[in-house]
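First the structure, in the form of structure tokens, and then the observations on it.
Left out: one protein chain. Kept in place: all the others.
And now, chain A:
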Amino acid sequence: MKRSTRKAIPLLTLATIIAILFLLPLIWMVFTSFKTLSESMASSSILPQVWTLENYTGIFSSVTEAPIFRWLFNTTFITAIGTIIVVVVDILAAYALARLNVPGKKVILGMIFAALAVPGIVTLFPAFYMFKEVGLLDSYIPLIMPYTASTMGVFLVYNFLLSFPKDLEEAAYLDGASQWQILYHVIFPAIKPVAMTLAVITFLAIYNDYLWPSLVTNSNEMKTITLGIATLIQGSNFVNPAKMMASTVIATIPAVVIFLLANKHIVKSVTNTGIK
């Protein structure tokens, strides 16, 4: 049902006002990062009167105390490895559960549903203690591996496969295709959309996590960018909004770019799961 644009003008005006309100904090963040320190504290206008790059050059010159590029590298590394592991492991498990007669299938599915109902806080501190006891704190392992225990991905792919017809797999099987060939040529192409969805959710979850990385890292060098921003808020940028916003711009750009590129898949992911 298409309505004419003219009829929609009042609604469009309302939507535009709300859109400006939504964008205002981001616009303010970007412009403040180009203000001088004194202006950033005193200004009541969004645009800088004097444009400066000193906040950004300041970030480059203070990388020893706030190694923001190391933080970006850490985040890129753990989100990439973590996302790949989660997607591969979850797809294999979901396929075995949905299509093959895994021994103990009912028990595994039962555990997955039970885990979905248990709040994450319950396992958080014991998991920290576990990594502490085996001496793995402040390494990449606790920053990556716990995300692989998430049952949401298996649940998502499993549900998708249940509603996906088996005909193609059966035809391939009758033609003498091996298990691996069926997986590679039939299943993988079919579940690509749901795999993308899972990848995007996992990426954002790892990228934006704050509490868990704050428990398992000690040194400045092992921080993620999200945790690094928290350190700056509580530390050296506490009294410097201009520099704080420059750091926040750098921290925010990768997530926003990925978000815009993957927008389509995120829309789907919300439809499919509704899991935050």
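In the analysis below, a residue touches a chain if its C-beta (ideal position, glycine included) is under 8 Å from a C-beta of that chain, and two chains touch if they have at least 3 such contacts; residues count from 1.
By definition in this document, contacts and distances are computed from a predicted model.
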{"item": "Name per UniProt, for the chain absent here [options: \"Sugar ABC transporter permease\", \"ATP-binding cassette domain-containing protein\", \"Deferrochelatase\" or \"Succinate dehydrogenase / fumarate reductase iron-sulfur subunit\"]", "value": "\"Sugar ABC transporter permease\""}
{"item": "Per the touch definition above, residue among A:L97, A:L143, A:L198 or A:V216 touching the missing chain", "value": "A:L97"}
{"item": "Interface with the unshown chain - residue positions in chain A", "value": "1-5, 8, 11-12, 14-15, 18-19, 22-23, 25-26, 28-29, 32, 40-44, 89-90, 92-93, 95-97, 99-103, 108, 111-112, 115, 117-127, 129-130, 132, 145-146, 148-149, 151, 154, 166, 169-170, 173, 179, 204, 207-208, 210-211, 226-227, 229-230, 232-234, 241, 244-245, 247-248, 251-252, 255-256, 258-260, 263, 266-267, 270-271, 274-276"}
